[in-house]
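This part shows chain A:
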Amino acid sequence: MKGSLWLAWRQQRALVLTGAALLLACVAWVAFQRADMMSFIDAHHFKVCKGWDSEECAGTDLEQAQRLLSDNDDGIVALGTLSAALPVIIGIFWGAPLLGRELESGTWKLALTQGVGLRRWFTARFGLAVLCSVLGSAVLAALVAWWWSPISNMLDGLYWHDGYIFNATGPAAVACALFGLTAGTAAGLLIRRTLPAMGVVLGVVVGLRFLLNTFRSSWIEPTARISQGDAPRENVRSAWSTGEFGFIDGAGRKRPIADACPWGEGLPDLKTCMAQKGFVGRYHKVYPSSDFWVFQWIETAIFLGLAAVLFALICVVLRRRAVI
Partner candidate 1 sequence: MIAFRIDRRSGVATYLQLVHQVRQALRLGALEPGDRLPTAREVVAAVAINPNTVLRAYRELEREGLVEPRPGQGTFVQRSLSRAAAGADSPLRAEAVVWVARARAAGLEREDVEALAEAVLDETFYVAPADRAATPAPAPGPTPSPERVVRRSPQSMEEDT
Partner candidate 2 sequence: MTDPTVPTALRATGLGRRFRSRWALRDCAFTVPAGKITALVGPNGAGKSTLFHLATGLLHPTTGELSVFGATPGSDEARARTAFLAQDKPLYPRFTVGDTLRFGRELNDDWDQAAAERIVRAGDIPFDTRIGTLSQGQATRVALAVAFGKRPELLLLDEPLADLDPLVRIEAMGLVMEEVAERGTTVVISSHILSELESVCDHVLLLKHGGVRLDGDVQRLCEDHVRFTGLADASTGDGLPAGLDRGTVVEATVTGRQLTAFVRGTAPTGDHWITETPSLEELLLAYLRSDDRPTEDTGRDGAAA
């Protein structure tokens, strides 16, 4: 390696090698666990069914299915937690010191008065960090998906909209890692101290994740599943229920009153009740599992957009030499 890239490597090699070793350990562990899982599925001739109330699951040996899930869910949750926490880890240990430690210790004065300029110096170190963050988070996200997919959205197992899965896989996980890195770098540059910058990036990434998890269901409209008359409602299966049930009146309006027609001893049956109140059908609002990708791309765009804004800020601050 030559020039500023050598410097970037020399300064980050401990992080790169530690990260690579941990990742390799994860790969080995997941490969072992997943092979175990697959042989269990094969041995019991499982028909892997989707959804907790699906007819697909009717013929499944529930005892064995529960064993399959309980054997693997903890591991997947642990891996998912690691993957979901990776952006914070990257922000704290890679982003915050990337410029923060240089400014804190004064070594930026040494680096920036050599033959290579600010641009090459920053590009090399930030580029290496970006490369490693993207690779690392992508591998971890892929591992989660790989392990989880054979038993995904199954019975009372892990569903796509669970935080352990949604935040740990897909393009959004990689974009979030990039955001964590950029936020850490910006915090280090603006605060000029590593430790406070670490605290700030922890707060920012966790806070943003919390906001996104809270407001995720408001990004897009859920799908209303409509059943005519008193026909039985469609099973929820692997969809993400909003919990909004209701009736459709004669004018086609949705009336979100789930308990308009309770049933029980001495009460009219559903058909009679609906006829009495003028309802012609029922609905249930859900996000089908295909919305996983819509949510993922929306959040990917949010993370990348914020990362781009922070990156621009870093460039402006560096170029204006507002540091010191």
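Going forward, a residue touches a chain if its C-beta (ideal position, glycine included) is under 8 Å from a C-beta of that chain, and two chains touch if they have at least 3 such contacts; residues count from 1.
Quick note on selection: all candidates are chains of the complex that A comes from, given by their letters.
All figures in this text were calculated on a predicted structure; none of them were measured in a lab.
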State which numbered option touches chain A in this complex: 1 or 2. 2
Contacting residues of chain A [partner candidate 2, same complex]: 2-4, 6-7, 10-11, 105-118, 320-321, 323-324
